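Left out: one protein chain. Kept in place: all the others.
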Amino acid sequence: MQALTARDLDRARSVMWTYVSTGLAIFGLMAFVGLAMRLEQAGWLSYGPDIFYALMTLHGAGMIVAIAIASMGGLWYLMSLEAPLDEGIAYWAYALMVVGVIGVLVSVLGGHFGAAWTFLYPLPFVGTWWPSWATGAFLIGMAFIMIGWTLWCAQMLACVLTRYGGFRGALAWELVFHAREFEASGKKPPPPQAFAALVAAVDGLLTGTLGMVLGIALIVHWLDPSVRLDPLWAKNLTYFFGHSLANLTIYMAVAGVYVAMPRYTRREYHTSAALAVAWWATLIFVATAYFHHLYMDFVQFPAFQYVGEAASYLAAIPTAVITVYGSLMLVYRSQMRWSLGSLFIYAGLIGWIVGGFGALLDATIPFNIDLHNTLWVPGHFHTYLLEGVVLFVLGWVFMMLEERSATISPVIVRWLVGIGIFGGGALFLLGFYISGADGVPRRYATQPAPGPELSAWASIGAVILLVGLTIALVEGIRLAAVGRRRTT
Amino acid sequence: MSVGFLVLAVFLIMGGCAVAVMVAVALTTRAAPLPQASVQFRGYVLRRWWFRVLGSAVVVAFVISIPWFPYPHAKQLQAQRHYRVVAEQFGFQLPEAVPLNTPIIFDVTSQDVNHGFGIYDPTGVLVSQVQAMPDYVNHLSVEFTTPGRYLVRCLEYCGIAHANMQASFEVK
Partner (left out) sequence: MRWSMLGAWIAGTATVLASIIPAFSGVNEPVAIHHLDHSGLILGGVVTASLAYSVSAQDGSNATGAWLASAILAPIAIMLLMWPSMYEYLDARPWLHAAEHVSLAGLGFVAAYSGQRYARGVGVAIGILTIAMAAVSAGGYGIVAP
């Protein structure tokens, strides 16, 4: 493999920072949108359900795209260190996604499109209080996002297949089934982060493809309402696309964990047969767990319900046994440097585990009867997205800033950020979990008791969390400035 | 204790244990560092056990959960009395009353968009739910053992008045 030149590295970093900064900027804006929603539910703001549901739609779509873009940027950079990647394709994918985001913004802010980011057929077309053009703008915007996503996934697939020798090489087939011969040959398997790229690429292409089928179907119906669609079919596609995309953001961000943890602990992390098999399992379970969104659709083919619960449970095993346990083995009695970067990454693992528990409980069908579409649902996914993926991304960003500036943040800054993000975060998230346990429905602009009181506490938690994130932002800017001075 | 709060208790205990383990491991970095090879030697042995325990727990949990799946069997559909529920923006067409201590089937559908048929008992606890879908009928089997007024809320986002979409029926 050709060694990367300094120019190649600069170009790769530019792609990474473009993606990551855009993702984090959208995340920041969407965080304030989320706060506005909780304040409405607490009764501290009163702008009405039409605005609430438009903001809810924006928040959902915006957040998923934000964390996806940020994770995509980090993973793209890591894979560009493995094989030369055409940054033109990365920028095209980025541009398509940004155009899509603009479409979504126009539809929501200009038209008050409020069908939620799940746009569950036939809701975008029935009983609407927004103009028809806003539906079109949203759907076409999502289509652009899907095309950009598919382009990125195809490039990732090309990278792993070309670099590691087809599907067999990318899967480390020989390492798993012919270990002695493989090791004797002196060949090296793909590094751990390449498995994240493979899974994101394959499941991502599947997500993009089926997302396009749904998107085009909805656009067809928008333009020609006489074309009816099967609602169960649409629901399956909606949740396959939505679940898989959200789930894949975690696995893309995990690539950063695989690289950052060894650096911080000054230990090695290599691909083993166990790691390879864990990612094969992840490849399958990410795509099949989505059935857990349709547990309460009793008309669904019964076998799918069983598959949904089984896949949801089994998806926890590779995470717990390989990634989390592997990270613990790296940290245990190591020379770990505890900086903001490493704290974010480690805390992200905690967020992922805790959110995962919430998910596993909700994915248990007898419990789902009591939790489905209550606030438990946003409780669990906010936990592993906000206190998982976002922290992984922040950890990666701070690791790069710390390396460039050759410095770490003062203890007081680490404490303030920690209290903000974890203290505030815990209060914010408990609001969801307790409300959900008490049967308070999700997506209610006006909640029954004890929703408003818990929303009030959650809003306080969200404000504290935002303060913590703001301190982290300021510290990040400071480290960047130190780094610039050091390298110029 | 309702199922929801039982699940919350389990969640908080599991979460607390996980946080404790993670913090405990993090605190080991204050002690003298060990070579990676010696950590790996014991660590891989422990990992095998962790995999076996977790794998077994997953299988057991899955098997235990199956008898409580809410999907009615053909015999239930034939034997039990049916009550039609139609959801529409923004109300429910419901029976006025249903019998106490008798297994019944709600045949739930929608006139327009997806709704959720969520049943709350007289103390405000969510006891059962099913989706109300257009073009399809979902059959929800329930047996009410407490008399009184039951509230129905929409549990699938359905439009601007989603939060106000509710109805009630008597169990007697």
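By letter and in written order, the chains are A and B; residue numbering begins at 1 in each of them.
Methods note: a residue touches a chain if its C-beta (ideal position, glycine included) is under 8 Å from a C-beta of that chain, and two chains touch if they have at least 3 such contacts.
Small disclaimer: the values here were computed from a predicted structure and weren't measured.
Although it is left out of the displayed model, the omitted chain contacts the following shown chains in the full complex: A.
Shown as candidates are A:101, A:172, A:210 or A:390; the residue that touches the absent chain is A:210.
From the options A:51, A:78, A:157 or A:253, the residue with contact to the chain not on display is A:157. Interface note: of A:237, A:278, A:349 or A:408, the residue touching the hidden chain in the full complex is A:237. If you put the hidden chain back, the residue from A:9, A:102 or A:220 that touches it is A:220. Against the chain not displayed here, chain A makes contact via residues 86, 88-89, 92, 147, 150-151, 154-155, 157-158, 161-162, 166-167, 202, 205-206, 209-210, 212-213, 216-217, 220, 224, 226-230, 233-234, 237.
What we mean here is this: only the chains that are shown with their structure count from here on.
For chain A in complex with chain B, the residues that touch the partner chain are 49-50, 53, 114, 116, 118, 120, 122-123, 126-129, 230-232, 235, 267-268, 274, 296-299, 302, 305-306, 309-310, 313-314, 316-317, 320-321, 325, 328-329, 331-336, 338, 346, 349-350, 353-354, 357-358, 361, 364-367, 369-374, 376, 433-434, 436-439, 441-448.
Across the interface of their complex, chain A is touched by residues 2-5, 7-8, 10-11, 14-15, 18-19, 21-22, 25-26, 28-29, 31-34, 36, 39-40, 43, 47, 50-51, 54-55, 58, 61-62, 65-66, 68-72, 89, 112-114, 116, 118, 120, 124-131, 133-140, 153-164 of chain B.
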